[in-house]
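Note that one protein chain is taken out, while the other chains of the complex remain in position.
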Amino acid sequence: MHLAYPAVLAALLFAIGVYGVLARRNTVLVLMSVELMLNAVNLNLVAFDVWLRDALHGGQALTLFTITLAAAEIGLGLAIVLLVFRTRRTADIDRLTALGDPAEDGPAEDDETSDATSAEAVA
Amino acid sequence: MSLLAAAGPLEPAARSFLSPTGVEIVFLLVGVAVLGAALVTVTTRQLVHAALWLVVALGGLAVEFLLLTAEFIAWVQVLIYLGSVVVLVLFGLMLTKAPIGRSPDADSGNRWAALAVGLATAGTLVTLVVDAFRTSWIDLGAGAGSAKATGEYLFRHWVLPFEALSVLLLAALVGAIVLSRRDDEGKKPRPRPGKLRAGKPVGTSSGKES
Amino acid sequence: MLTSTPLLTPLLGQPAMTPLAVADPGGLVQSVDWVAIAPPLTAALAGLVVLVADLFLKGSQKKALSWIAIGGLVLALAALLPLALDSDARSTFCLADGGCSYVADHFTLAFQLLALGGALIAALLSVHTVAADRLPGGEFWFLLLSSAAGAALLPASRDLATLVVALEVASLPAFALVALRRDGRGAEAALKFFLTSVTATAVMLLGVSFVYAATGTLHLSAIADALTVAPAQLRHLAEAGAVLTLVGFAFKTAAVPFHFWVPDTYVGAPVPVAGYLSVVGKAAGLAGLALVTTVAFRPYGHTWGLVLAVLAAVTMTAGNVAALRQRAAAPNSAVRLLAWSSVSQAGYLLVPLAAAGYADSDRPVGATVAYALVYGVVNLGAFAAVAATGHSRLDDFQGLFARNRWTALALAFFLLCLAGLPPGVVGLFGKVVVFRAAVDAGLGWLAVVMAANVVVALYYYLAWTAKLFAAGASAPARVPGPLRATLGLTAAVAVVLSVAPQLVLQVVSGSLF
Partner (left out) sequence: MNLALPVLVPVLPALGAVATLASGKRAPGLTRPLAILPVAASAVLALVVALQLGTGQSLDAATRLAPTGGPELSLALHLDGFSSLISVLVGLVATCVQVYSTAYLKDDPRYPSYAALVSLFTAAMFLVVYSGDLVVLLVGWEVMGICSYFLIGHHWETADARSASLKAFLVTKLGDVPFLIGIFLLGADAGTFRIEGVLKAATEGQLSHPTLTALLLLAGVAGKSAQFPLHTWLPDAMAGPTPVSALIHAATMVAAGIYLVARLLPVFLTSGAALVVLSVMAAVTMVGSALCALAQDDLKRVLAYSTVGQLGYMAGALAAGDRQAAVFHLVSHGAFKALLFLAAGVIIHAAHTNSLSAMARMPELRKKVPDAYWTMGIALIALIGLPPFSGFFSKEAVLTAAEHAATGEALTNGLGPASAVPSAAGWIVLVAAGLTALLTAAYAARLWLLAFHSAPVALTAATDAPYSAEIDEADPAHAEPPAMRWPLWVLAIPTMGFGLFGLRSDWLPALLDGGSLRPALETAVIATGLAVAGALIGYGAWRSVTARAAAAAERVPEQAGPPAAETLAPALPKPLADPGRLLLGPLFGPALHGFHVDRLYSALFVRPTLAAAQLVRFLDREVVETYVRGTGTGANLLGWAVRRSQTGNAQTYLSVLLGAVVVLTVLVAVGS
């Protein structure tokens, strides 16, 4: 098999993941796009491992690690998203801007209220 | 050293670009399906559908792994991704009350920047790999991806990362549990009024930091 | 399908021969040198102990957890001693042909000292915060310890798989730590940190896969050998892979343009966690950068040398200028200033690494190690002072000297160290060492940029220092015991280093690897 097939497939998959990460509004969907990126890497690693006939199977080992890692990441990531949703009532990534650099000329606002309101204020 | 090693597969040898074998055809077809499913995943406006299309994409990838003779990884892919990750994602969507039908604002305003960066990424990466691998061929003869072989290489050569991964999994588990656990009191912990904050109303910005 | 030319034959032994990865050919697993891996292992085990103890301790007894955690970190630090006294580097998890996954040489020990010592100080700092903010104790300490274990494992790793996993072990618990206050701010901070981090990890893994394709191995020294003989066709791929691999570490180091998470995350996280990230997280990133650049990608020295030099210049400039623009009256301006300051300090830390690319030796790395050790102590000290005062706005620090003499003096000293001004002599020496590394490597322009930045940075460090001694409300406030201990410890170390900077600067003189 030509090595370019899996490599190009992985490259395109990675680019799609990049697009998804940057374009999706719902944080869960952003996490899904990250999974696409990681899977692209996995495809690369497996293909290279087979191509190189690596005696140590570094590629396949790293693939397994990456899969585990992705599972751990998505578990923790979803926990964080849920926490955000519980405290902010939204999972939209572009509404979570309370921690951005405070407006230079704005009054020194109370944090406690800014937590709750800034998400709504920008909506 | 690896010059010798890499020289072999770089040779075009007797093969031509235009004589794909059966495996290659299947690989390409599944690949196209994976790409299509991935594209739908990142563009559909129905959030739940996105998760289902992700299943298709990841499942397709498992097939690709099989075709590349990495059996064990393919099964792990099916087990972990389709069995748990997608389920988790669906749970996440439901718990964050994602709309079931079409949601008009599934994409953020960043979409055009995203498109630009995504296209640039695709262009760069494809150019890179095509340039590098234009004359490389995979010999799929020897399958070394069985469960037994995998266990052997993991425990012969990759013990350290494997062990470290156990710490990682435990930490992720504990972290996820502690973050999703609701407080016993049913309210967020408030900064305790104390000597440090004398003279300031409780819960002001300065109180939060300590 | 064809061309069954043996792959990687010379590198890893004949394919016909079963690769003997172990000293004991009969065994199925690699042999382990327990002394060598003791430092990260102790930290991880202490984490487990905390987790188990958490189940059995009730209510007021939970306070003991913090002392278990601190004890564990002290033990882990103590485990460095036999390794430091042993003049030879120990290696374990080795392959038959000598490539090892874990090496405890001077470089490793220095960074493990930084990671575990930084974690210890952050832990001392957290004792009060955990109680005051009612954070879940058992989980907090477990997460801190596992992250520290990852950060201690990272500098010892000598293959890309272990590096990646160690980096994630250091990062993942940190996401949870940031969010642990379970309020909106912490959650948002954690989410930003998490998303940017996993994206950077994905990019890094892509780079690793390219490097793997070009070299056929994941072990750092083998990569270096393979790159020198890599076919010309793969050169672009290898270089791109090298750059992409750097991204993950540059992200942890908070180099511009991978720094965006830093101010937001520091502000949202509990102060001790922010301090922990600014030192231990950065140490992990730096160790990874130093390893992959100077060991694995040595043949491409000029490529990544230039990349790192540009990143360093941009990072220090952007961090400084942003810090300069902090308004003293804005909420959280103190932590935000420290965040931007840590970005600019990351720029200085990258300078010797860039120099190593030009100098064709790994000697300049010593300057990074020395500067990182100094930075770790004083930066954690500054965070400790911020935590001790409980202020988050710069304006609140007005007249601190009148209220709290010793805290103000300590903070002033740390700020002067960060600025690199006497009496913070050790900060000055750190900067001199970094500066020298740049000049010696012929990076004159970078040295000039750095000098200009050092001068610019003086402004905001001194403005803050001056604020401490200005008049202000003078209601004396008591600092809780653990915070006092932390302040005392960091200040004492900083003063001792200022009197005898050779203690830390000696790492500059020798080769670390």
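Structure notes:
We call the chains A, B and C, going by the order they appear; numbering starts again at 1 in every chain.
One rule holds in what follows: contacts are C-beta pairs under 8 Å (C-beta built on N, C-alpha and C of every residue); 3 or more make two chains touch, one makes a residue touch a chain.
Computed from a prediction, not measured in an experiment: that's the story for all the values here.
Taking the full assembly into account, the omitted chain touches A, B, C. Of C:130, C:144 or C:247, it is C:247 that touches the chain left out of the display.
Summary of contacts with the chain left out: across B:83, B:109 or B:151, the touching residue is B:109. The chain not shown here is touched by just one of C:191, C:271, C:313 or C:443, and that residue is C:191.
Within the full complex, the residue among C:82, C:98 or C:257 touching the omitted chain is C:257.
Within the whole complex, the absent chain has one touching residue among C:125, C:433 or C:493, and that is C:433.
Those residues of chain C that touch the chain absent from the view are 191-192, 195-196, 199-200, 203, 235-236, 239-240, 242-244, 247, 251, 257-258, 260-261, 264, 300, 303, 307, 318, 321-322, 324-325, 363, 366-367, 401, 405, 409, 416, 421-423, 425, 428-429, 432-433, 435-437, 439-440, 447-448, 451-452, 454-455, 458-459, 462, 466, 469-471, 501-502, 505-506, 508-509. Contact residues of chain B toward the unshown chain are 105, 108-114, 116-117, 120-121, 124, 128.
Against the chain not shown here, chain A presents residues 18, 21-23, 30, 93-101, 104, 122.
Basically, only the chains that are shown with their structure count from here on.
Interface comparison, B-C versus A-B: the higher count of C-beta contacts falls to A-B. For this pair, chain A with chain C, the centres built from the Cα atoms lie 23 Å apart. Chain A and chain B have centres, each the mean of its CA atoms, that are 8 Å apart.
Those residues of chain B in touch with two or more other chains are numbered 5-6, 9, 21, 125, 128-129, 132-134, 137-140, 157-158, 161, 165, 168, 171-172, 175-177, 179, 188, 205, 208. Residues of chain A in contact with two or more other chains: 1, 7, 10, 14, 17, 21, 27, 49, 51-53, 56, 58, 61, 65, 69, 72-73, 76, 79-81, 83, 86-87, 93, 108, 110-111.
Within the complex formed with chain A, the residues of chain C that make contact are 1, 6-8, 12-13, 15, 19, 21, 95, 159-161, 164-165, 168, 172, 175-176, 179, 182-185, 187-192, 194-195, 198-199, 201-203, 205-206, 208-210, 212-213, 216-218, 263-265, 267-268, 325, 327, 329-332, 336, 393.
Within the complex, the chain A residues that touch chain C are 1, 7, 10, 14, 17, 21, 27, 30, 34, 37-38, 40-41, 44-45, 48-49, 51-56, 58-59, 61-62, 65-66, 69, 72-73, 76-77, 79-81, 83-84, 86-88, 93, 96, 98-102, 104, 108-111, 114-116, 119.
Interface residues of chain B facing chain C in the complex, by the touch rule stated above, are 1-11, 13-15, 21, 125, 128-129, 131-135, 137-141, 152, 155-161, 164-165, 167-168, 170-172, 174-179, 181, 183, 188-189, 191-192, 194-199, 205-210.
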